[in-house]
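Dropping the structure in here first, questions after.
Shown here: the complex without one of its protein chains, the others still in place.
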Amino acid sequence: MSSDYPNDLRYTKEHEWARLEGNRATIGITKFAVESLGDITQVDLPKEGEAIRKDAVFGTVESVKAVSDLFAPCSGKVLKVNDPLSDSPEYINEDCYDEGWMLVVEVADLKEIEALMTAQQYAEYLKENH
Amino acid sequence: MRYLPHTEADVARMLKVIGAPAVEALFAHIPAAVRSQRPLDLGPALDEAALLDHLGEIAAQSRPAGAEGALSFLGAGLTPHHVPTAVDALLGRAEWYTSYTPYQPEISQGTLQAIFEFQTIVAELFGLGVANASMYDGASAAAEAILMAKRVTGRGHAVISAGLHPHYVATAETYLSGLTDSFQLAPLDDRTGRTTLSELGEVSCLVVQSPNYWGVVEDLPALAQAAHARGALLVVATTEPLAYGALESPGACGADIACGEGIGLATGPSLGGPGVGLFAARTEHTRKLPGRLIGETVDHQGRRGYVLTLATREQHIRREQATSNICTNQGLIALAFTIHLCLLGRRGWRELSALNLAKAEYAKRQLASLRGFSLRYTAPTFNEFALRVRGGDAARAVEKLAEHNLFAGVAENDTLLVSVTEKHRKGDIDRLVKELNEVLP
Partner (left out) sequence: MKRAQPIETRQLLHSEPPIFEQGSPGRSGASLPPLDVPAVDPVAHFGALARAADPELAEVSEVEVTRHFTRLSRWNYAIDIGLYPLGSCTMKYNPKVNERVARWPGFAGLHPAQPPSSLQGALALMWSLERLLCEIGGFARATLQPAAGAHGELAGLMMIRAYHQDRGRHPTQVLIPDSAHGTNPASCTLNGFTTVPLKTGADGLLDLDALRAAANGETAALMITNPSTLGLFEERIAEIAEVVHRAGGLVYMDGANLNALLGKVRPGTTGVDVMHINLHKTFTTPHGGGGPGSGPVGVVAALEPFLPTPTIEKEGTSYRIEYARPKSVGRLRSFFGNFGMHVRAYTYIREMGGEGLTRATEMAVLNANYLRARLQGAFPLAYDRPSMHEVVFTDKRLKKETGVQTLDVAKRLMDYGYHPPTIYFPLPAVTGGAGALMIEPTETETPETLDAFADALLSIVEEAVENPQLVKDAPHQTAIGRLDETLAARKPRLRWTKQSST
């Protein structure tokens, strides 16, 4: 379980993860999300410089027959976008925690990240709810 | 009832399996208050011979412009061409017309590949990267193009050329009426008949038809430049795709979206429907397209095949956030269009286009030299042109000739719009000239 949900990340109930480094957070979706979505065919992400708001929709991820919203784990400004995903969304399926990252944001309030679930809490959350 | 196979013995056996005492019992749960109180009054059922007689009587009450014995120069948004016999012969195969939307690709490759070929042809004609599997008709395609331009640019307001077919303008107005968007009309130059642009504001798109409603070929590169200078898209509509056998394609002229109507090359005019809405765009806008798309892929053994794809844009998945509400397309008419274009091929397409241009120019010269007639506009035309008729009332002349099954054109006030195609022999054109000359007081 621990390798499915790395210990250095924080998790949301909507199955996004955030990795904090200084005041920057890298954001992606979890292995659970990837497995329930199936083969991902398209990702729509905000542009660099745009702001995202905690718990608000910041993008969508698509498989052949479904579209799912992405919910922001924290508020902040988008510093970097994983552009290769637009041509190769399969990176998310192949490695959702590394090559499949989505955004790097400048975190407005570090407490928002701290309030997210730890790997252990997320694993328990999954066991209870799915 | 030849379409209802059930014998009374069948019904009895089936009811027994179901465990119902009578067919009526299957409807017993419908509250009496909402049940029909009387039988349907639709006239008596007709056997096939009586049915054919009845429909024959109705058909005989019209005088078709497209039938033998009639001579028609009607166009104005629907230019009937000669459709080769092979088109309808192939269309008559039940595998085409009695199949549904190809949701199960393993047993629908025929429709899928044919529409893939249709997409290819439409993209080629319009000089754009991608075309969809068709829209209802040219008018709704133009309205959808305006909505798509909004998705691409994020702007709501549009500018529409006054040379766009009046039905298309009216349809755009209807489509936009429920949204906060609006449009304004760019007038035509009274001399040339081409669209004139005053300052374009922050608009989503400029919509022009070329050749326009009056047959005038628009200066698309100039219009593209004007639109792009303000960050707007150029939408080119056409009611006569054949014009692009002789004219540079909309895409090559700078159009971002091209749309139009293909009925004249696909089937008989059939009072204007069903036709086929053509819709193409630059490749970078693929995911903003309305309507179905068919894509090439492979099966598990690597064999080439086709599927409906990028469906997440569509209503059955994205529901209220879909790019359009469209579901049904005009598949069968798109197929007819495809078959005809394949029969023509590169050479036939060019030659057919050249025939239309030459015949129309001949008619134009003859008619414009008649006393009482002059050309309405000076800019070049393809296979349709507008004449100004002395004395003002072109409609009366047209009506009078129509009594003898000569449909001289479409009249509006003092203007007569005449469409000339490969279907007209020189003698037909000479007859039109002679009769118009005689009918005018």
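Going by the order they are written in, the chains are A and B; count residues from 1 in each one.
FYI, a residue touches a chain if its C-beta (ideal position, glycine included) is under 8 Å from a C-beta of that chain, and two chains touch if they have at least 3 such contacts.
Every value quoted in this text rests on a predicted model; they were computed, and no experiment measured them.
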I'd like the shown chains that the missing chain touches, ordered by label. A, B
Which one touches the absent chain: B:A145, B:I160, B:L206 or B:L220? B:L220
Given the contact definition stated above, which residue among A:D4, A:D44, A:E90 or A:E106 touches the chain not shown here? A:E90
Missing-chain contact among B:T192, B:S270 or B:N437 belongs to B:S270
Name every residue on chain A in touch with the hidden partner chain. 39, 41-42, 62-65, 88-90
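Following the convention adopted for this analysis, only the chains that are shown with their structure count from here on.
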Touch list for chain B against partner chain A, complex: 287, 311-312, 317-318, 321
Across the complex, what residues on chain A touch chain B? 41-42, 62, 64-67
